[in-house]
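All protein chains of the complex are present and in place, except for one that has been dropped.
On to subunit A.
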């Protein structure tokens, strides 16, 4: 990142997930010890009338947003705060884009911080997650 160019209104590079993977959801379910079958069992989805595409876990959707802002700010250690609302579901196979815009620049305890508005959009533009993030600038 070229820090001198950062100013209020700066748009972060878009972060894309070309196709949400059902296989990753299975690993995430194991890591979370989450027994909810809508994330990995198509038979359950069909029985519930929810189609045949597993539903991505909310933490994964939030993780993509974290990736977007920390990739820009210099790494996973740069995230200071993330506040989000879960607005909609993300299904296997959908493409996603995280967009973020700098809303404030400030200094706290000698550390330069950037506040950003963030949104995770599902193909077509519907927001699945939106909120604000604060990252430490290098």
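We take it that a residue touches a chain if its C-beta (ideal position, glycine included) is under 8 Å from a C-beta of that chain, and two chains touch if they have at least 3 such contacts; residues count from 1.
What we mean here is this: contacts and distances are computed from a predicted model.
Looking at the choices "Putative phosphoesterase", "N-terminal half of MaoC dehydratase", "Heme exporter protein B" or "Transport permease protein", the name in the UniProt record of the chain not drawn here is "N-terminal half of MaoC dehydratase". In the complete complex, the hidden chain is touched by one of A:31, A:47 or A:104, namely A:31.
Within the full complex, the residue among A:12, A:45, A:60 or A:128 touching the omitted chain is A:60. Here one chain is not drawn; of A:46, A:81 or A:106, the residue touching it is A:81. Those residues of subunit A that touch the chain absent from the view are 17, 24, 27-28, 31-33, 58-60, 62-64, 66-67, 70, 75-77, 79-86, 131.
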